[in-house]
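Here's the structure, in structure tokens; my notes come after.
Note that one protein chain of the assembly has been removed; the remaining protein chains are unaltered in position.
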Amino acid sequence: MIDLQRDGDVYVLRYDAGENRFSPDFLGAVEGALDGVAKNDGPGALVTVGTGKFYSNGLDLDWLGANQDKFEEYLRRVHGLFARVLELPMPTVAALNGHAFAGGGMLALCHDHAVMRTDRGYFCLPEVDLGMSFTPGMNLLIKERLPRATAHEAVLTGRRYTAEQALRAGIVQRTAAEDEVLPAAVELAASLAGKNGGTVAKIRADLYRPVLDALHGPALS
Amino acid sequence: MIDLQRDGDVYVLRYDAGENRFSPDFLGAVEGALDGVAKNDGPGALVTVGTGKFYSNGLDLDWLGANQDKFEEYLRRVHGLFARVLELPMPTVAALNGHAFAGGGMLALCHDHAVMRTDRGYFCLPEVDLGMSFTPGMNLLIKERLPRATAHEAVLTGRRYTAEQALRAGIVQRTAAEDEVLPAAVELAASLAGKNGGTVAKIRADLYRPVLDALHGPALS
Partner (left out) sequence: MIDLQRDGDVYVLRYDAGENRFSPDFLGAVEGALDGVAKNDGPGALVTVGTGKFYSNGLDLDWLGANQDKFEEYLRRVHGLFARVLELPMPTVAALNGHAFAGGGMLALCHDHAVMRTDRGYFCLPEVDLGMSFTPGMNLLIKERLPRATAHEAVLTGRRYTAEQALRAGIVQRTAAEDEVLPAAVELAASLAGKNGGTVAKIRADLYRPVLDALHGPALS
């Protein structure tokens, strides 16, 4: 489901569940891993990465379809995952080895930085083409984390961004060939791992206070 | 005054009143047209365009000068126009065939996308040079819709942006020669017309909630 390794000061959390959709089991595994990582003392940084063609495709729509009575509870748990990453007391880097769609794209946005694979894979918020909209927490995350023009285009057109397009749009900060995505993310994370975790968490929480308030608030408007 | 045509799935609303200033008659005609367009069922998108040298020069200062007792009521109606476009249940594109000044520039910003003519015409918010300031709704529209640096420069310097400058500043998304502005806008609109109107309206309203709240609130601070 997941795999957590340490490479020097850098924790590498690999999602290893196909499309890496947020099934309850997947969420439980990632929550547990992040809770452990958050206890880190001293230098540290987190890299998350997927497997194969997928970083993450977000919400587990199959599970949701079979558990519609748990929709709000489920969304609260997804919000909790986003908040956990945003509140992690260390620098964070998403290594986008493949598709980051919908909730998977939003999870990537919760990281401080992102490195994206050049030859394959898209960043995409396709909700507008699925007849879906965004929860208050998701809406604020996208709006506060992305350049205005990018947030506007991403949610209103459902554009699929290649790595080069995502770099120009300010969605990711670096691009790399398939084999270099994880090493580049780890290198970036290692360069930031010396920063005081508590200070990073405080500055990040202040910067994204409205997002965190919404993520910790009601899941639906 | 105005002309409303349909080109495939795309409604083309042409303002045809010279400078296309927001006279009560102009507002009434546009309100009626938009109310009709909003009832569209199925695929649809809106393009607005002006005539000759002008997209729109905004507030009708002559009429306002002769009707100063109706200032606040008039501003509420202009706010209502902006909100109507921002809430339209379909993708929207402004075809900037010519000058988009002051309120005319803000009306352009209410659209999802804009295509601007390259050889002639400016986007300009000249209020700072007219001794005017912005209503709370206008201020938030400019601030939330434009990249930060562009909003700052536009309102504090009153800069006149050519099409190329407006593209670089994130005010418009495409530029075209005079004859190509409307076709390019229609082509863009047509490519988006298949999206579900209710979904577009919900996502857009969530994204611009503070703007819409201000536009629906008191016209003056």
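Note that the chains are named A and B in the order they appear, and that numbering of residues resets to 1 at the start of each chain.
What we mean here is this: contacts are C-beta pairs under 8 Å (C-beta built on N, C-alpha and C of every residue); 3 or more make two chains touch, one makes a residue touch a chain.
Remember, it's a predicted structure, so these values are computed and weren't measured experimentally.
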Candidate in contact with the missing chain, chosen from A:E87, A:D112 or A:E127: A:D112
Given that one chain is not shown, which residue among B:D3, B:D62 or B:D129 touches it? B:D129
Which of these, B:L59, B:A151 or B:V200, touches the one chain of the complex that we don't see? B:A151
Contacting the left-out chain: of B:K53, B:R84 or B:K143, that is B:K143
From A:V30, A:A176, A:L192 or A:A219, the answer for touching the chain not displayed is A:L192
List the residues of subunit B that touch the chain left out of this view. 127-129, 131-134, 136, 139, 143, 147-149, 151-153, 155-158, 221
Note that subunit A touches the chain not displayed via residues 91, 112, 144-148, 170, 173, 192, 195-196, 199-200, 202-204, 206-207
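By our rule, only the chains that are shown with their structure count from here on.
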Starting from the mean Cα coordinates of subunit A and subunit B, work out the distance between those two points in Å. 35
